[in-house]
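Note that this complex is displayed minus one protein chain, with the remaining chains in position.
Should a chain be cited, it is by its letter among A and B, assigned in written order, with residues numbered from 1 in that chain.
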Amino acid sequence: MSHSSDLIAEDIEGYLKAHEHKGLLRFITCGSVDDGKSTLIGRLLFESKLLFEDQLAAIEADSKKYGTQGGEMDFALLVDGLAAEREQGITIDVAYRFFSTEKRKFIVADTPGHEQYTRNMVTGASTADAAILMVDARHGILTQTRRHSFLMSLMGMRHLVVAINKMDLVDYSKARFDQIVEEYRAFAKQLGLENITFIPMSALKGDNVIEHSAKMPWYHGTTLLGYLETVELDAEHLQRSHFRMPVQWVNRPNLDFRGFTGMVSSGVVRPGDQIRVQPSGNTSTVSRIYTLDGDLEEAVAGQSITLLLDDEIDISRGDVISGVDQPAHTADQFETTLVWMHEAPLLPGRPYLMKLGTQTVSATVTDIKYQVNVNTLEHTASKQLDLNGIGICTLSLNRAVAFDAYKDNHDTGGFILIDRMTNNTVGAGMLHFALRRSQNIHMQHVDIDKQARALAKSQKPAVLWFTGLSGAGKSTIANLVEKKLFAHGQHTYLLDGDNVRHGLNRDLGFTDADRVENVRRVAETAKLMVDAGLIVMSAFISPFRSERQLARDLLEAGEFIEIFVDAPLDVVEARDPKGLYKKARRGELKNFTGIDSTYEAPEAPDVHLKTSEMDAEEAADAVIAALRERGMIS
Amino acid sequence: MQAVKLRLDGLTVPLVSQQTGLSAPTISAAWKAFREGGWAAVPVRPRGRLKGQANVLDSAIQQWLWEALYTQPPAGKPGWSSADLAAFLRDEHGVELTQRGIEHWWENQGLKHEPWPLSTLAKQRSQRGRWYRQAVAPQFDRLGGADQRWQGGVRRVAHPQGSVYQLYLHGLRGRLWMRCFKRPPLADDYLAVMQTLIGKSEENKGPIALVFHGAWLSASPEVTAWLTQQTMFWLVPVPADMGLAS
Partner (left out) sequence: MTSLTHLQRLEAESIQIMREVVAETENPVMLYSVGKDSAVMLHLARKAFAPSPPPFPLLHVDTRWKFRAMYEFRDNMADEIGMDLLVHINPEGVEKDINPFTHGSAIHTDIMKTEGLKQALDKYGFDAAFGGARRDEEKSRAKERIFSFRTAQHRWDPKNQRPELWKLYNTRKNGKESIRVFPISNWTELDIWQYIYLQNIPIVPLYYAAERPVVERDGALIMVDDERMPLEPGEVPMMRKVRFRTLGCYPLTGAVESEADTLPAIIQEMLLTKTSERQGRVIDSDSAASMEKKKQEGYF
């Protein structure tokens, strides 16, 4: 393999010529150090001569000192640098390593095997063309093997090598090899994994890694490296698929040039091709594929390009350009598989941002159909997904997006979820199919609209959203405000625990998930009432910022007025009008806000009422003043 | 071993050959052995050719020669010539070695230096030619005899013993004088050499021109101060990348 040193020394130009045409393969290794994963990566790096002398000398010395191989070169020491970092508490999801041969450059995604394996592996697998699954020939298929295989099937890995390692420790036995192959095949069938290659190997001794092993004359298949050098690349496989290009950025240097930039995620495009833009559905024809070095005659999956079209149609970032006959689908409700990647759990009903291709939209999980146990593959019912949890979920978006099923196209079917408050990447998911509803249910178009109803009442409809700890005075103040508005001739309605908890939301308790759902229903109800032209007051603790944000997002700009009824915990606990704090302190009330459930104070409320400094009457007047200031009432 | 280390440092086979005195096939073989089997596989053979030639010097003699090169040359000499070294061996150690034998040893150690064919540059239409006509010829033309035209320089020679810094000079008919240092020469070292050349010029009653390569002498205040006082010594520095040897 490797860089032929003679060619380098004697004919560097010839060498460079030969290496211009190398391809690029990304793969992931699954397994733990015990399976010989590090030894394997170390050997591949070593054999491709990409180790430096200083590193080599250090390993040689370390091998004698710490090595497990009796003074022989211990390749595992090359790549085990991650342990120390883990001790320092540094999150390592994936470390990337590089080596190359005459045929290909390789990027290896190396994931620490133990903790956080789901998140790490899913991340590493998302960009890989192939996966190497390490199996210890002595132990055969273990729980870990099943778990890793499941994750690879989940991520749509198209090529899988089961490297049955440490054959030297089972006397290079064909029978043992066959036994493991048979067992694995049976299991893989369940998962629907295809394209599996089995290689009997010894990473330590080098059998069937780079060269065919003389110890296993019964094996006629490829060596591991031979496999990696020839296995089909995803980018090439995708060339046979339909043309897709998510638009990243519109390049408009002057009036005569309007280029749509992006990376071709599948298929081929040529000037003259008819295209369709999703979700708008507009069509046009490709006129040029522009590059700095001259126009291209065609561009294929994996290339970053700039497309020019014949017509001046409206296209912006987030749109997907497809071949005209087989365009991407559009929908706003999906069945998906979600992998949760954050300590804060996924709560159905909470709005997240979803990034799919170059589109970013608001998304809510409306239902977790079931959660999958990665070890047993059992399905269990679940109300939330915790870190590393995997669930089949229904996802609802605030608008339709262009997509393909993940199995057809990872770029237009794979997405991440972002927390709206922390901006962390909290989940990753795969779109399976659109749910019918979204295509059939269209919003009833009514002639009598919100504006008409509001006009009839001579007012600007709005939601006055009172939030604060229990006992802070939300309901009292809201009541006073309503009286004052009513006296002023306004049409109002007050939503509070008394009229909602006993009816609309009586099925809900006080867990975080239920609180989220409680607020969602209140927000939706408030929205309908605003649509009816009313000024709505809602008085709920509503402890989470993201739910208040959800309510704000449901309404139009200026319709949502957040009123923070601010009283310190010690004050409300002293007041304790309903005796709830005492109960909570005694442990009789669970999930009580301020005691064993958090209250996320608004960062920038529209109105901030410090009730320890004013009485209810003054507070209500402050609200009325604020409404006047905004021109809500005269 | 040395050859492999130099290769690891990125030197090409010809360069390694130049610096170690090993033949290209020997270096390639050692390199190949290293890449296949690591350090353990690199053959460690005694230096020199395998055919029993007489030019493999006794290690004690080599030691003496090195010691001499690291010390001041005989009084009045700009460096050690092969004749000086032969005399040194004979007088100090009672060893007879021909000048030819010493020059052979120089070659093996990478200490040999060929004089540049400066006069052939006179008609060349290259950068070198222009430099010669503009910088060297005007000085040379003002000199009477060829023995007033000197060339020399300083360089580092990679050697198994470590770095050797060599000052070399070529006088009449390209004769080679040299001195060695374990560190880059200092201003005084250069000045000592130039002073001896001036001594020679006084004998000859004519000025001396020295074409010099490998040191940025004008960066040294000591050397610059000294040069301005001299009327009988002209220094012509060789500009960077003139490639005189090629």
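The criterion applied here is as follows: a residue touches a chain if its C-beta (ideal position, glycine included) is under 8 Å from a C-beta of that chain, and two chains touch if they have at least 3 such contacts.
A quick note: this is a predicted structure, and the numbers were derived from the prediction, not measured.
Participant: Which chains here touch the chain that is missing from view?
Facilitator: Hidden chain contacts in the full assembly come out as A, B.
Participant: Would you indicate which residue among A:Thr29, A:Ser126 or A:Ser475 is in contact with the undisplayed chain?
Facilitator: A:Ser126
Participant: By the contact definition given up top, give the residues of subunit B that touch the hidden chain.
Facilitator: Interface residues of subunit B facing the absent chain: 7-12, 15, 154-156, 165, 183-188, 190, 213-217, 219-220, 222-223, 240-241.
Participant: Touching the hidden chain in the full complex, which residues of subunit A are there? Just list them.
Facilitator: Residues 3, 5, 8-9, 12-13, 15-16, 19-24, 50-56, 81-82, 85, 88-98, 100, 104-105, 107, 119, 122-123, 126-127, 235-236, 239, 248-249, 251-253, 257, 259, 261-263, 268, 290-292, 298, 300, 302-304, 306, 317, 341, 353, 355, 358, 410-411, 414-416, 418, 422-425, 428 of subunit A touch the chain absent from view.
Following the convention adopted for this analysis, only the chains that are shown with their structure count from here on.
Participant: Measuring centre to centre with CA averages, how many angstrom lie between subunit A and subunit B?
Facilitator: Centre separation, subunit A to subunit B: 67 Å.
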